[in-house]
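Below is one structure, written out as structure tokens; comments come after it.
What follows is part of the complex, with its chains left where they were.
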Amino acid sequence: MSQTDPEVHPTVEDVAEDIATMEIRGAATIADAAAEALAAQAEDSDATDPEAFRAEMRAAARRLRETRPTAVSLPNSLRYVLGAMEGDSVEELRESVTAGAEEFRTELDQAQENLGRIGANRLRDGDTVMTHCHSTDALSCVEHALEQGKEIHAIVKETRPRKQGHITARWLREMDVPVTLIVDNAARRYLDQTDHVLVGADSIAADGSVINKVGTSGLAVNARERGVPIMVAAQTLKLHPDTMTGHTVEIEMRDEREVLTLDEEDEIGDVTVENPAFDVTPPRYVDAIVTERGQFPPESIVTLMRELFGDQQGGEPWEK
Amino acid sequence: MSQTDPEVHPTVEDVAEDIATMEIRGAATIADAAAEALAAQAEDSDATDPEAFRAEMRAAARRLRETRPTAVSLPNSLRYVLGAMEGDSVEELRESVTAGAEEFRTELDQAQENLGRIGANRLRDGDTVMTHCHSTDALSCVEHALEQGKEIHAIVKETRPRKQGHITARWLREMDVPVTLIVDNAARRYLDQTDHVLVGADSIAADGSVINKVGTSGLAVNARERGVPIMVAAQTLKLHPDTMTGHTVEIEMRDEREVLTLDEEDEIGDVTVENPAFDVTPPRYVDAIVTERGQFPPESIVTLMRELFGDQQGGEPWEK
């Protein structure tokens, strides 16, 4: 990287600070703030020649990037905006960046809505979906199906250890969807009554793997064995950029107390508790990934990644 | 059945009463008491001709059978003892019955021990087993492997909703087996570190299906996909006689409060809770059923059923 980084705009600094301290959190919120910060940098830039302007933008992007090296949505935002930068004069560059940032933020704002409308089209009147964990992208599909006048039933897995299935059940009940709640162990039996397994994603890799709440992969293997299609609802924000260059997604290990209380452990004796937050579902167990840009077989989601964020050829756009 | 049933022995009456009121409970205990009762009937019989003796024994068996029509071990016990009845005089018949009852009870007494020794032979030094629910038959295999000087590790699924995995974990810790506890959802990930899936059985059907705690079938499908062998530890007591004639095993639905507390339901809204106790694993997902009589591929367990309990040709031995 360059020796002396150009100064970055105070807005960039503030946003970087807030992301680092988790004032700003959540995949969409982070992405939105980062795009806004880049736009601020572009608008207020004093750069007098195109190269200096480009260097400034790259520096701003680097500053933002370094706050959360493992986040997924942050680099996607930076890539999108820098990818839009083009022109031969400072003014052209400035305009392209602000337009790119604007476009990105607008799309982000409507993404869940659009995704839901697309996913809803896969559901037929009278269908039963089985859910795992809690995903607002997945629920947006159900919501739009209801708006299309379809009757939808839901079988909700409780999703140990944190039982986010309860949240999903509550949301569905508020939409008046009939809900059957089951423990995760009962899933295979109820697949016989299921028309679609419908889950969200934490992130999606270039090789078509879906990283989602632990238990998703085991469910998907059983769904395939039972002949039940599995659809993943995920905004393009969840496409994991580093995986295009082979990086694997780090799986977070969470607090053992989510699994076992101290009292329970005292009762049992000294055991190791492993509590991975996510697991990896290979593409051959997924039928379709539904994004706000349309649905894709998991094996070709890399096409969309390259279209949106470039092909990483020559490294990241913020690197020199 | 015959119009006027011969009188049954008071011991038979008492045992029948105790089984019906669940004073006597547990698969092995019921089977043992029933065999003992038949022996008492035989010993004290006043029958003067062979036919009367046989009728008495059948009546006693019927009386015991009707107490718990869906139990598995009870008819197996009755079948075994009546199957041993042979001879041309009352005395020969009496002796054959008491000898049969004695043999059955002795075998029953040693069955778990023998089973454990056989199952232990499948485990190698350093192996890791993954368990589901709590099965003393399965644990007997681990115990004997330890006695053989092997080092065994265990990955224990907690087994929602009743978390019987905690009991298994405690037993294993008492044997000094290193235990890793996971939620059921994490099983597929840890199959990569597993050498054997080791479970018990509630009952086993003539078509080779294994009925066991709900979640077993989903685990078995994933184990097969990951290339991990699955062994089922089950005494012959668990072989389900009615399935030889095509009967399917009724799956008990349990109290929804095991899954969802009233408070939780208030939070969520009005949902249906389905809480099946067991599920059915097809034979193609099981590698071996380990009994006290040796190990069997699930597809040939019917051979053992016919050997031990007859082929049901001409109906049950207590029917006329």
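Just so it is clear, A and B label the chains in written order, and each chain counts residues from 1 on its own.
In this text, a contact is a pair of C-beta atoms (placed from the backbone, for glycine too) under 8 Å apart; a residue touches a chain by one contact, two chains touch by 3 or more.
Keep in mind that what you see is a predicted model, and the values were worked out from it rather than measured.
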Total copies in the full complex, given that 2 are placed here: 6
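Here is the rule we go by: only the chains that are shown with their structure count from here on.
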Inter-centroid spacing, subunit B versus subunit A (mean Cα positions, whole Å): 47
Residues of subunit A touching subunit B in the complex: 156, 158-161, 166, 169-170, 173-174, 178-190, 213-215, 217-219, 221-222, 225, 259-260, 264, 267-276, 279
